[in-house]
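Dropping the structure in here first, questions after.
Missing here is one protein chain; the remaining ones are kept as they sit in the complex.
Right after this comes chain A.
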Amino acid sequence: MGKGALVRLPLLALLARGPAHGYELKQDLEQLLGSAYPQPNIGQIYVTLGRLEKTGLIEGEEVEQSSRPNKKIYRLTEAGREALNVWFEETADEPRVRDDFFMKLALAPRTGLADQITLINRQRRQYLNTMRALSKLAAAEDRDNRIAHLLIEGAMLHLQADLDWLERCQEELEDTE
């Protein structure tokens, strides 16, 4: 499943309840996920809707508006509903180890250009700063938006795991020095 699926399928899912136009979908997404989630802009939403229509997962209908340009109302097709069923049936891929950092760590000694412990310390600072920013986001988010809070908590737990792993790297690599 490609990256585009990350925005295509949520849009399909929002349409499962009933037809809607692009701007409504954007608002639904914002309300559900809260401010913590970088939202696709309206342009991305229209582009994605266009693609979904082309592949037959949704169909659009132009609706005339008296004083403004026509708007397009989208509805889910049978094929779209089937794609959603498949989506819910599948389990999601597990997150991967930070490959780029890992490559730096693995290759640093061969290049003589960087010190592994310095790399780890720098990376840790980055994670800690992100953790701090996430804490602030959590504090600023509407208390009642449980979905948004779960999202932030998930990001924090991932970071915690990344930090634990850095700790392991440091323990191992300091011994060999």
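Miscellaneous remarks
Everything below uses one rule, namely that contacts are C-beta pairs under 8 Å (C-beta built on N, C-alpha and C of every residue); 3 or more make two chains touch, one makes a residue touch a chain; residues count from 1.
Definition applied: contacts and distances are computed from a predicted model.
Missing chain, UniProt protein name, picked from "Sulfite reductase hemoprotein subunit", "Carbamoyl phosphate synthase small chain", "ABC transporter ATP-binding protein" or "Tricarboxylate transport membrane protein TctA": "ABC transporter ATP-binding protein". Among the residues A:A20, A:I73 or A:I117, only A:I117 touches the chain that is left out of the figure.
Note on the undisplayed chain: of the listed residues A:V63, A:A133 or A:I147, the one touching it is A:A133.
Chain A meets the missing chain through residues 3-4, 6-7, 10, 36-40, 44, 47-48, 117, 121, 124-137, 139-140, 151-153, 155-156, 158-160, 163, 167, 170-171, 174.
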